[in-house]
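This is the structure I want to talk about, given as structure tokens.
For this depiction, one protein chain was excluded, whereas all remaining protein chains were kept in their positions.
When the chains are written out, they are named A, B and C in that same order, and each has its own residue count from 1.
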Amino acid sequence: MAIYDSHWILTLLILIPVFGGMACLVLPEARAKHVALVTTTVLFVLSLPLFWTFDQSEAGFQNVVSIPWIDAWGISYSVGIDGISILMVLLTTFIMPLAVAGSFSYITKRERAFYAMLLFLTTGMIGVFVALDLFLFYVFWEIMLIPMYFLIGVWGGERRIYSAVKFFLYTAAGSLLMLVAIVALAYLNHTATGTWSFAYDEFLALEIAGRTQLWLFTGFALAFAIKVPMFPFHTWLPDAHVEAPTAGSVVLAGVLLKMGIYGFLRFALPLLPQAATHPTVLSVMLMLGLIGILYGAWVAAVQPDAKKLVAYTSVAHLGFIVIGVFGLTTQGIEGGILQMVNHGVSTGALFLLIGMLYERRHTREIADFGGIAKVMPVFAFALVVVGLSSIGLPGTNGFVGEFLILVGTFQTHPWIAAIAATGVIFAACYMLPMVQRMLFNSLDRDENRQLLDLNRRERLILVPFLVLIVLMGVWPGPFLNRTRASVDALLVRMQTAGTVGAEVVRQRQEPPPVAFRSNAEGE
Amino acid sequence: MRKASDVRVFDFATHGSQWLALLPEVILSLAAMSILLHDAFSRSKDPAGGEEERRASIDYLLTMYGIAAAFIASLWLSDGSAAPDALIAVDGFRVAADLILLGGAALVVVISRDYLARENIRSPEYHALLLFALVGMLVLVAARDLILLFVGLELMSIAVYVLTGIVRNDPRSSEASLKYFIVGAFASAFLVYGIALLYGATGTTRLAAAAPAIAASVAGGDLLLTAGIGLLIIGFAFKIAAVPFHMWTPDAYEGAPTPVTAFMATGVKAAAFVALLRVLTVDLGGAREIWIGPIQWLAILTMIIPNMIALAQENVKRMLAYSSVAHAGYLLVGVAAASALGRAASLFYLAAYTVMTIGSFAIIYHVAGKGDRGGFVEDYRGLGWKRPWLAMGLLIFLLSLAGFPPTAGFVGKLYLLRAAVAADEIALAVTLVLTSLIAYYYYLRIVWKMYFDSAPADAVEPAKSEPGFRWAIAGSAIALIIGGILPGAVIERAEDAVAVGAAEANASRSVQALDSEIGAVQEEIPSAETQTP
Amino acid sequence: MVSQVFQEGAATNFHPVLPFLILLFPLLGALINGCGAFLWRNDKMVPALIGPGALIAAFIVVLLNFLGMSSAELHGAEISHLWTWIESGDLRIGVDLQFDQLSMLMCLIITGVGSLIHIYSVAYMREDPGFSRYFAYLNLFVFFMLILVLGASLPLMFVGWEGVGLCSYLLIGFWYDNKDFANAGKKAFIVNRIGDAGFLIAMFMLYVAFGTLDFVPIVESAGGQLAYGGLLVTGITLLLFLGCTGKSAQIPLYTWLPDAMAGPTPVSALIHAATMVTAGVYLIARLSVLFALAPVSQGVVAAVGAGTALFAATIAIQQYDIKKVLAYSTISQLGYMFLAVGVGAYTAGVFHLMTHAFFKALLFLGAGAVIHTVHHAWDHGGGDAHHHGDPNDMRNHGGMKAFMPKTWIFMWVATLAIAGVAPFAGFFSKDEIIWNAGGFGYPILWGVALVTAVLTAIYMTRLMVMTFHGKNRTFGHDSTDGAKHIHEVPALMWVPLGVLAVLSFVGGWVNIPEGLSLPIHVDWFHHWLEPVFEPALLVAEEHGIHVAHASPVGGGEALWAGISTLLAVIAVVVTFRTLRARAVPTEAEATPPTGFARLLYDKWYVDELYDRMIVRPSLALWRGCWKIVDTAIIDGIVNGVGQGTKLLGWAGGQIQSGRVTTYLVMFMLGVLLVLGVLG
Partner (left out) sequence: MSQSLGLAGLGEPGLIAVFVSAILFAIGVIGVMIRRNAIIVFMCIELMLNAANIALVAFSRMHGVEGQIFVFFVMAVAAAEAAVGLAIIIAIFRHYEVVDLDRFRLLKW
């Protein structure tokens, strides 16, 4: 695999979709979907070997490419992956082909533009995850907005324009402040070293005063909190999800929502460790995460619209991830990263399923269904499995993530974790009623009796999701191992940074004071 | 920057060298006069037949050739230099400005062609006046002497007053030019009085030479100087249409023929800004603490108010008018930075701004249709699917105006931000980003009309455009994208240009100037920190 | 000396044979039947063979291991490691199976009783369209149940714990097109999740305390790690117990179990009587040492157990749905088990768990047989509408002994067993519990247990009388065509009943304490489980806790055993006579009871209470969050800002009046501004 040693693979991943998108635009309407599918599949196949070639003992970045771009500002095109980003990249390349395939019959107008937008979006997403230069990062971060804006605005539902603009302005508001923070960082770096640069590793070396850190952190945190989305910045999400076309929702939930967390892990925490470990900041973040968990679940439980319901569950899930990350423990963060993938998989699948149903009945009102398990057994099976993974049933991927997050956070913030644990109850409270009211009860509506079960294409789309759900549920090792080195490095950095850090990693140095260990070794 | 050896020095000892130093201006003036002469002698008895068209196209060609020649001339000047206290600046800063102005003018001329034909404006003065205005701008950016500066400014203004009102049979056009003229004259009176006071305070109209005097009077808290600077700023504030001196702008921009609007919005503004940058941040760099206050205020007001008013606009032309006012606010941030970095940023932004503004005005007059009165947001419904290329062009221009990557507009905005942060103008920086958030809304509004709404049945298809127009639009759009993805070359050019300006500013032996500019040479710590005790 | 024990344990020569097969068989069964549910829906043969087959195969493997274990001298546990599940930081959770006497015993019960019930199901569900799906669920359940008991760490046990919950959910709602059934399933799952949250938190606390979640190290080091009666251990145990109350239907989370009767009757027998609901008891037994360290928690467990036992028994007395009666009886019997493990008589608890598995399964299957018959009678006997009432309702039964004598006999065996009449299985286990309750110094609970024993006898006899004795009411009072349509169930159904009946009879003889001063005395059971509970008992010993040799009011074990049996017999006889005399109205003509009976009939209105106190308020709160917080406040602010800016913009635009003079005025204002702010 020469290419995987030559490191250009990441650049390929960024470029291929661009050309694919252009191809979509120029080729005939009917071909667009196939071009898109081929492109994304190629992308996935190309990216897959990264999983094996990735050196999990290495904490730093791999497959790094760095070439000067705008010399005058010390901006370089530098990309690379580490334990935190590799899973995100793979998640993206995994979701995209399925999202494309999921749109084959859903999208009937302006297909060229649609698939082009999806592909441009892909470029943006991969770029965000691999960028090692904050200028580059910001460019990708912003570029993503435009295709998404179009996806929602052109192919969305009735209130699509409101939702699209809301989504756009909401996210842009955050990122603009982040831009100021980035520039400020660059300037601090300039005063420290005398040269302009936006390079991640240069910023890592910066010594920033605590107060300044807090200000900069606010800048970053706002952008990321909106993207996550954390309560109370979440209201753009339900609208965007409900109005977006299936593929849009899938990508939005599957990948875009992860960027907020990724931003925290990649930038906010390591660049501004003192701010991030500042007790107030920590407690605010944890509280917001906690509120997100409960609030998201509660509001989800009373939604009449299935898609909106799932949208709110995302708020809850991301809340878990937030407390996992800001619990600042190995398990918490590794669990958080894993949970990002899990959420991408299970929520993505949920949106696909709801989309499939919408194609048949053109409604998402839960009340309009009922008893369709009789006519759509395969669909029912899939929905139940995916739903269970989404509420973290042991044996599915969802459990591993939630469990690690809670175990981790419990060591530093027992009360937060304990209250968060009640989230599993509310999870049942939103998912099971939906499943029941859609699949079970009596099949009393004629239009439901006519429903056809999933066709071959739809089944094929779902298989990868189901496989991954079980696989990651019973054997998450391969995924967790790849994150380990980077997460530990991050934690060490946080630890050296602040008071909180010290106790954070306690349980990583001194082995738990348990007697049996010794004589267990003795045996 | 260049080595001293191959520098062409203009010492102004010989007359020739002055002519050479003014070569672009001279060329343009000749072109303009030749146009006037040409149609003076080619008056045909019967206006019927191809006569008119032929003359029009000859004027067009003369103009383009003139601009091209001037372009080459200023490139030729680019490795020249003149003494800091010379009458006419010969440095990268001027050359860079020249190139921006000439390029902009060329674009305007190209997009005018369709317009003139469509609105059937036959008056041959159009091109001549455009060239004269251009001469004024070039003089304005070259002037190192307040007298020359004033002359250049007026030359530009008067020509543009007329251009604004050139559609004599349209009351709006006349009204626009009247408003513009009245307020403009009022403003230039302030400018002149300001210059007078400055002259009184420093004893010379050649500020570069007056650095010591300035230093002295700053130290002595000389009211004359202060008032002079104030009036000077007011005069410029009108030209760059800074709030609250902007009131005329929307009306004039709306009333004027759209290409002229584009010209006003870019050329006039750019020239005025370059002059302002030179006068304030270089010549009066030592008096920063005097003028920084007003500039900050103007900047903040100019960023906030027009952006908000633009939200409520239904007429796209007027919306863009307000947005271009807002852009003046962004540029003022570069002025407030008062560093070489700030000047470089402003230059870059001006370049990008010129391209994207002209481009967008061109498209909206195209969509507005004959009479140039339509162009309401609603008229853009479904344009994206009816005229994909036209719409894509507009999309790119709007994204660039909004400052969205990957466009030159984004790089420019980032550049300004950098200058502001480096000058510790955090408040300005934050205002800049927040106001551009407001701006997103009304730019996006057009986008969603174009793509998200479907065209009404009775929608009139915009006419096909002539190739030159299409090339201009495509070129501008591509230029903006490239400027956003690979801005390196342009940035280096800009920094090179101001580096020269800075070096020469050093030559003016003024403590403050020295302090605030040394920094500038290697784009430096906030000048605020480096004030002398 | 704890460690010594384990040193020996390490030296054992027992090695589990093909442990993974125990799990693999049911799993494969589930998968095959699952595919069947989609691919060969109408083929009954495959599931009929695969379903029970998988169980029997598993049972054989278990039996092999059991024999191997009993032949070996095993202390501590044998862990067979399959693969590493979760590894993060220093948290390592393997997919490890723990083989010790306790898990072995449980496996025997699960696979043994399970096999019988599977066989029974083949006949019972024969005509159901979801035949294959049914066996898929049932196999899956057994798979998870085995994980629950074999899992060597809490998280792995939790997998089984929630897994069985899932299957229970699916099987309760098996006939999902009935809204109430589907609701019942949902209710079961959600209520269980409340307990599971407690389980989770307890796990986290254990991890913080021990740095591991494997049973062996925890049990081993608990004594040294945790202060006796300390806050931590008390918290942990109470939270664990919360989990148990959910899974094992104890106060306050018992309400789901009666509803769970919506599932097919064999399911009730397997899941809601024999296996799943005993998981809580198993958990406490498994972590007995922790509870031994937390006297407060022990008290709570015992009290809740006894309370539930009595409470549920009272309700059972006034139910007419035969399955409801058995459901509350199950709750009550589970109460006994918790009473046992609560007071510290772990062996007694597990003992009762086993015997209960036998006779309660038998009772349910018997009830199922009756229901099945009635159902068929109605289907074939056609008849008018009013006959088609609820086949579960005992008022529609009556006089069944004439038609299905085998079932009748078996049911009586089970009834006497549960009533605690010597020498049936229930007698030995229940008596030991009551005795220990007194012996460990809980006089009140001891009393409660005695009273409950009597109540048990009463409601069970009532059930028998209403179902099997008196005149048949299936087709109304005065109707003879019952004879035509009601008949004994097929062999496939009554043979398992027979086996269970035998077990319910002899099952108790594995443990005959010498305290009873009977000619024979067996303590095999005690001896068998000794190593498992050794750490707990050691802890108790260290803190001077031991069984008294007299009941709270004096008298030895033998005496009180005699008394309780006598009470049971009296209760049975009296009830039988009184009810025999009384004429029972059919469901159709019946009127709901009045007075105190009504209170019991309506189950003390607990469900209504929960609905008013918890369900409705939270729903209201959630709606509020959505409509008020989300839509009104947050979105209000967001949109408000947008609209506000727009409005300001419009206002600003108005200044742009078009009058040059205005502009000039503004100009002058600008002049003033500039001159004003000049430095």
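Quick note on the criterion: a residue touches a chain if its C-beta (ideal position, glycine included) is under 8 Å from a C-beta of that chain, and two chains touch if they have at least 3 such contacts.
A quick note: this is a predicted structure, and the numbers were derived from the prediction, not measured.
Trainee: So there's a chain missing from this view; which of the remaining chains does it actually touch?
Mentor: B, C
Trainee: Touch as defined at the start, partner being the missing chain; which of B:Y161, B:F348, B:F361 or B:F469 qualifies?
Mentor: B:Y161
Trainee: Of B:G16, B:G50 or B:G200, which residue touches the hidden chain?
Mentor: B:G200
Trainee: Which one touches the absent chain: B:I147, B:A427 or B:A463?
Mentor: Final answer for the missing-chain contact: B:I147.
Trainee: Considering the complete complex, identify which of B:A82, B:A176 or B:I364 is in touch with the unshown chain.
Mentor: B:A176
Trainee: Which parts of chain C are in contact with the chain that was left out?
Mentor: Where chain C meets the chain not shown: residues 653-654, 656-661, 664-665, 668.
Trainee: By the contact criterion defined above, which parts of chain B meet the unshown chain? Give residue numbers in ascending order.
Mentor: Spelled out for chain B, the touching residues are 146-147, 150-151, 154, 158, 161-162, 165, 168, 171-172, 174-179, 181-182, 185-186, 188-190, 192-193, 195-197, 199-201, 203-205, 217, 219-225, 250-251, 254-255, 318.
Quick note on the criterion: only the chains that are shown with their structure count from here on.
Trainee: Could you name the chain whose CA centroid falls nearest to the centroid of all protein CA atoms?
Mentor: A
Trainee: Round to the nearest whole Å and give the separation of the Cα centres of chain A and chain B.
Mentor: 44
Trainee: With centres defined as the mean C-alpha position, give me the chain A-chain C separation in Å.
Mentor: Centres of chain A and chain C (C-alpha means) sit 38 Å apart.
Trainee: Scan chain B for residues touching two or more other chains and write them down.
Mentor: Residues 441.
Trainee: Going by the contact rule already set, what residues in chain C reach two or more other chains?
Mentor: If we look for residues of chain C contacting two or more partner chains, we find 642.
Trainee: State the interface residues of chain C toward chain A in the complex, per the touch definition above.
Mentor: 3, 6-7, 10, 37-38, 83-91, 95, 155, 158-159, 161-163, 166, 169, 173, 176-179, 182-183, 185-186, 189-190, 193-194, 196-197, 200-201, 203-205, 207-208, 210-212, 216-217, 220-221, 224-225, 618-619, 621-623, 625-626, 629-630, 634-635, 638, 642
Trainee: What does chain A use to touch chain B in their complex?
Mentor: Those residues of chain A that touch chain B are 69-73, 110, 135, 138-139, 142-143, 146, 149-150, 153-154, 160-161, 164-165, 168-169, 172-173, 176-177, 179-180, 183-184, 186-187, 190-191, 194, 196.
Trainee: Report the residues of chain B in contact with chain C in the complex, numbered from low to high.
Mentor: Residue positions touching the partner: 178-179, 182-183, 186-187, 190, 226-227, 229-230, 233-234, 237-238, 243-245, 247-248, 250-251, 289-294, 296-298, 305, 307-313, 438, 441.
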